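What follows is a structure written as C-alpha cells; I'll ask about it next.
Here the complex is missing one protein chain, while the rest keep their positions.
Now for chain A:
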C-alpha cells in the first residue's frame, strides 16, 4: 500500500474516533466553541487530505458535514437531529475508510442520501434559500425532544470532564495516544537514562566484556536513532507535519502545558524492550565478572551502569502503559445512541480514566467492557416511567470506574437500575437445565445471579438490537478469564447492579513464585498461590497418607497433595514411579476456580516479576506451562499454568484417590457433609416418610392371611416367633387382600413390624431436620429429594410392640439407681433419636448440642457417670472434647463412649488415643447399650 494512503487511513481513523467523542460532548455543550473548533478542524483535515489523495466520495461527504458544522460555528442552533446526521455521516466515512484500507480504493456507491440531509440542515445546494427555515423548524417544533435530551444530558458529560481537566486539555489539543504510542516525556526520559558511549570505554577495555559492549553499543545506536524521529526525517512524513502546525497554534492559544507526544511504532517499542532485557543480562554478566576480581576499577562505573539500566528498564516498561480512558473513548457515543434507540435517558459517568494498564490488556478488555456497558444500559436500567414510578430520577446512570488494587486493576460497571431479578434467573436456569431445583434451593441469591455468566444465558425477555444477540455474559467472562482476570457481580433488587472486573495490570509482567523440583526451577504465578506451608515431621503440619495418597490436614480440610516432580514426570532418582514424599518440604497451596490442592516442592526461592514470553510452537501442546521467561541471572525458566496443573492434578491423582479423599473429607468434615441412607415410604398420607435405613432390620411383605389378631393386637408369625405389628398411624390402609408391606425392627431376638402403605425408595441424603414435630412418633421434617419428608421416631413405636423393649435388659440388672449420663451430639436428629433410647436404658440424660456446651455442663457438675459423644461436630469435635475432659482432674475418670457414623480402624485408634473408653457406630443401638453396661460394670468393679 502507498505510504501516503496508509498514513491517511491511520490518521483519519484516529481523528474520527476523536470527533465521535467530541460531538457527543458538543451536543451537550453546544456553546463550547473550543470543542466545535476541534471537530471542525479534524473534519476539515480529512476533507483536505481526501482532495489531495483523490478520494471524491470521502471528500464530498466530509465537505457536506463540514459545511453543516460551519453553520454551527456561525451560530446556527445545534439540534439532536443535526448531530445524529453528522454522526451517521462519520460512520459512513469510517466504512469507506475501512474499504479503502482493504482494497486501496474507494468503494462504489453514493452518499447522496446523507449529503442531501446534511445540505438540507445547513441550507445549501438545492436547499439554499429555504435552509434557514429548516434549521429554524428543527430548532423549534420537531426537535424539541432531542433538545430536551441535550439539556438533561449536559451534567453527565460535565461530571467526568470536570474530574480531570488535564485529560480534557490534552484531548482537545492533541489526539489520544494510540496503542503503542509513547509520550514524549517518556521517551525523553529513556534517552536521558541511556548513558553516552563514553561510559562504555570501560567495558571495551575489559576483554571478557567486549562482546557485551558490542551489544550495548548496538542498543545505543538504536536508541540513538530514535531522536531523529523527532525531526521529520524518518518517521514523521509530511502529512504529520501538517497536522502539527494547527496543534502548535492551539497550544499557544490555551496557554501551553499540553502533553507532548510523538508516534512510535509498536514494533520499535517491543524491540526497545528486548534490547533493554539484553542490556540487563549483559550488566549481570559484567557484575559477575567484577565480583571475581575483588578491587576492580570497573566497580564504580558498573554500579552506575546498573542503576541506569534499572531505570531504563522501568522507563521502557512504562511506555507500554496506557490510561484506561482509551478503552472508554467510544462509550459516550455508544451510550448516546443506545439512549436514543431505547428511549431511555442515560447518564454515563466515568471515573478514573487515568488509571493505567498495559496496552495489550487494554485491547483485550475493550470489547467485554463495551458489552457490559450496553448490558447495563439495556437490561439494567428501567425506562423513564418505571423509574419515576419507583421514585427514582427519570434519568438512569451507568457508572464506570477504574482503580488500582494491589497489582490489579478493578473496573466497576454499575447502574442504578432494577437489579437482577433472581426469580427470572432461576426460571431460566431451570428452563435451560443449568441446575436442578434442588440445587438452586441450596444456593444463595448471589450464587444464582452468577448464572448469568453461564453459557447460553440471557435474561432479556425480548431480544433487542442492543443486546441479547447470542453473545452473552459468558463470552464476556471467557474473555476476561482468558487474560487472567475475574468477574463478579453484586445486585440489589430495585437499586441496581454492579459488575466488577478484576484484571492484572499487565499480561507481560507476572509476579511469580520461584520453586525447585528435582533440581529444576519453575515459576508459579502468584495469583493462584494461596499460601505456602512448611511441613516438618515435628511441626503441626505433616503429610499424612490415605492408601499411599499424600494429603495435608490444613485447618480442618484435607488437601490433596502431589509432588511437582511427579506431576511433571521429572523424577531424577529413577527408583520408583513416585518420589517418596519425605516429610520435610514445602507445599504450595494453589487455588484454581473451586479446586484447591497442594503442590509439594523441594525448595522455595523468592518471588520475581517476570516478563512472560510465549513458548515455541513445538512446546505449545504442553498444557502444564503457560510460557517461559528469562530470569535476571540469564537462565530460562518454565512458567507453570495453574489451570493445566489443576487439570493434570485430577487425572494424575486418579479416581481411586479421589474416592479416598472424599472418604477422608467425610471423616474430617462435620455432619453437613455426611449423607445418611434413608428408607422412604408412605403411610397414611401421600407425603413421604423416612427412617434411617440402618435402624431397619428387614423389609418384609406378609400375605394378609398370615396376619393374626391376638391379645388385642395384630401379629404375624415371623421366624418361629410371634411378631407384633404396629401401624405408623391410624390412617394406614390395611389391605384386605394381597400382601402388606412392613418394616421389621429387631433387637435381641425380638422383632416388631411397622405397617406402612408403600415402600418408595432408598436414598442417600444429608439429613437436616428443619422442622421438629409435636406429633408423637414423628421426629420432624426434613427435605429429602426436594420434598418435605417426615422422619419417624422408631423409639416411639418400639415400646408399642413390647412395653419393656428398652427396659427389660436393664430391669434384669438389679440396680435401679438412675445414673447421670451426658449425651453430646450436634445433630438434632440423633439427639431426638438416641435421647429417648438412653432414657429408656435407665439413665438420667442431659443432652448437649456442642462440645463446648458439654464442657461447661461438666464444669458445673462433674458428677456425671458417663459421657456419650458424637465425633463429627463443628468447632470442637469429639476427639477434642474427649481430650479436654481428660485434662480436667474432676472429670478425668468419667468413661466416655464415642459415637460415630464412621467406624474405620483408624478412627477407632484415634479415639483410643484421645481417651475414649469405647467407640460405637451411631446406628448400633444394641452396641451402645451393651457398651454402656460394660462401662458401668467396669466402673462398679473399680469403685
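As a convention for this text, contacts are C-beta pairs under 8 Å (C-beta built on N, C-alpha and C of every residue); 3 or more make two chains touch, one makes a residue touch a chain; residues count from 1.
Quick note on the criterion: contacts and distances are computed from a predicted model.
Colleague: For the complex's missing chain, which UniProt name, "Purine-binding chemotaxis protein CheW", "ABC transporter permease", "Heme exporter protein C" or "Cytochrome aa3 subunit 2"?
Modeller: Record says "Purine-binding chemotaxis protein CheW".
Colleague: Tell me which residue among A:493, A:634 or A:874 touches the hidden chain in the full complex.
Modeller: Per the contact definition at the top, the residue touching the missing chain is A:634.
Colleague: Out of A:310, A:530, A:603 or A:622, point to the residue that touches the absent chain in the complete complex.
Modeller: A:622
Colleague: When the complex is taken as a whole, what residues of chain A touch the one chain not shown?
Modeller: Listed in rising order, the touching residues are 3, 6, 215, 274-275, 277-278, 281, 520-521, 568-570, 613, 616-622, 624-625, 628-630, 634-638.
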